[in-house]
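One protein chain omitted, others in place.
Labels run A and B following the written order; every chain starts at residue 1.
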Amino acid sequence: MFRYFLKRTLAVIPTILIVSVFVFMFVRFIPGDPARRVAGPDATLEDVENIRETLGLNKSIPEQYKDYMLGLMKGDMGTSLKTQRPVTYEIGQRYMNTVRLTVVSLLWSVIAGVLIGVFSGKNRSKWQDYTGMTLAVSGISVPSFWLGLMLISVFAVNLKWFPTVGSEGLKSLVLPSITLGASVAAIIARFTRSSIIEILKEDYIRTARAKGLRENKVVWKHVFRNSMIAVVTVVGLQFGFLLGGSVVTESVFAFPGLGSLLIDSVNFRDYPMIQSLILIFSLHFVVINLVIDLLYAGLNPEIQMQ
Amino acid sequence: MNNENLLNEKHEKDLNYKRDMRSPFSEFVGKFKKQKTAIAASVFILTLIILSLIGNKVVPYDYSEYDYANVLQGPSGDHFFGTDEFGRDIFSRIIIGTKISLFVGLLSVTIGAVAGTALGLISGYYGGFLDSIIMRISDVLFAFPGVILAIGIIAILGPGIGNVIIAVAIFSTPSFARIVRSTTLELKESVFVKAAKNLGASDARILFKHILPGAMSNIIVYYTMTIGSSILTASSLSFLGMGAQAPSPEWGLMLSTGRAYIGLNWHMTFFPGLAIFLTVLSFNLLGDGLRDALDPKLTE
């Protein structure tokens, strides 16, 4: 088990390295003269040269990469072109907000998705199933920014139950996390349902029924655990969805997190910031997938025993 | 042994044999006809396609005409979906906007599907070094959450609908490559491909005559399902100001303009959003229907 964990963890390192190269190359992908582009159309020649200096674009590419990686290891991600403050500072200001938002969204969407999936799957082709699956297909089809705006319109503007924007207190998390989690809950519900239906056909479920177990026990002990092994694997992918979705949701709710920071930075062509945010998003995605992988192993006795 | 198998296997074989006598296409049509929601979805999609072609002939108003006497009107008999901040008819704008959303969705996924299929075929069929390279790159692309990758690409290329198409095409490519690769790996080992190889068929012939048709049903199902999510992504990017630019009647952009009026003029956000929702829903329902009709594992 320990060896498996170690092996999986080490396997992630090359991916992280390639991702870092990719993100490093990011600014260099800009067509034409990156410094010119970053500086914007109204910049003077001096400004452009300053930016070239700040971004380190006047050195050779390997040298630039070395500087970049050394900086990263020291926790230095460069300076924001917009605020002139360190990127790490700006990110640090907002990091926890996004973490709170994604964690709350992931939690409710996994719980709701799994429950809907189980009830739909075990009541296949009955009204519970039709209701659950109608909800689910709507959930994957609804544009989150529309859902968010509609929620604001009804619950914040008209009913005044929740604040329209911001990140003050738990209440401000409710509407954004509903918006962000809806599609993930829907995807998990669909996946759980089909997994439950598959498992219900297994021979060992017939064995469990032949023992005269209560149906609830059959579903929650015998079916559920097996189907969760499959469901856990998609939760990792959904986390990527959540990170991407957080950009849109945070922008709708003017929520001060990393997603809205990314949008601001793109609009301001704050490339050091964009670069660092993309790196942070993908590192989280890779690490979460690793955690999910290990969790999967933990659920599967065959791997546990090795 | 599944419960279903309790029925005589031989009976099943007889039934299958009879079923096989019908052409695969008529069998597919037979199964697809049973999917009521998928039929409804295809009718809706067909309507959208027609609207995108003849939209400018059927709209009640010119979608771009300012009418300062009638700004921010709610839905009424004159303006079904109301008017926007310039007095433009939202209903007409949504109909004209159909073209943009369908075009972006179809084109980006088609590029992604063609590129992904080609890479998947090469990767699965030739294996070795090419395979590792292609799969490594797709691993790296998978390491970025989709929307983040798209935003990154737009940050480099600059905002605009054309760049949105490129961004969406790039991040849908690896999924197609994976799906086609795994089917190719399977089919490569099949008897008929080995037989064709022994008979001296060229690689191109094997790939296009034998393997590609085998992978086609998976590609079609995934293609349909991806159109929906691509339309969503593209409209999200326009909503964020990275895609279509004013005064385009792109649905996401209309929503983005409407959010400033959310309190009093809900119709400005409601109807464009509904249009996106129904369009994406139709493609997803169609995809579900196709999957159920094409995937023998899921039908009983």
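As a working rule, a residue touches a chain if its C-beta (ideal position, glycine included) is under 8 Å from a C-beta of that chain, and two chains touch if they have at least 3 such contacts.
By our rule, contacts and distances are computed from a predicted model.
Colleague: Match the chain absent from this complex view to the correct UniProt protein name in "Oligopeptide transport ATP-binding protein OppD", "Apulose-4-phosphate transketolase subunit A", "Acetyl-CoA carboxylase biotin carboxyl carrier protein subunit" or "Methylamine dehydrogenase (amicyanin)".
Modeller: "Oligopeptide transport ATP-binding protein OppD"
Colleague: Among A:Leu81, A:Leu101, A:Ile116 or A:Ala208, which residue is in touch with the absent chain?
Modeller: Of the listed residues, the one touching the omitted chain is A:Ala208.
Colleague: Could you pull out which residues of chain A are in touch with the chain that's been left out?
Modeller: Against the missing chain, chain A presents residues 200, 202-204, 206-215, 217, 221-222, 225-226, 229, 299-302, 305.
The definition used in the following text is that only the chains that are shown with their structure count from here on.
Colleague: Which residues, counting only chain A, touch chain B once they are in their complex?
Modeller: So the residues of chain A in touch with chain B come to 15, 18-19, 22, 26, 29-31, 137-138, 140-146, 149-150, 152-153, 157, 201, 203, 206, 240-241, 243-245, 247-248, 251-252, 262-263, 266-267, 269, 271, 274, 278, 281-282, 285-286.
Colleague: Quick check: in the complex, which residue numbers of chain B touch chain A?
Modeller: Chain B residues touching chain A: 1-4, 136, 139-140, 143-148, 151-152, 154-157, 228-229, 232, 235-236, 239-242, 252, 255-256, 258-259, 262-263, 266, 269-270, 272-274, 276-277, 280-281, 284-285, 288.
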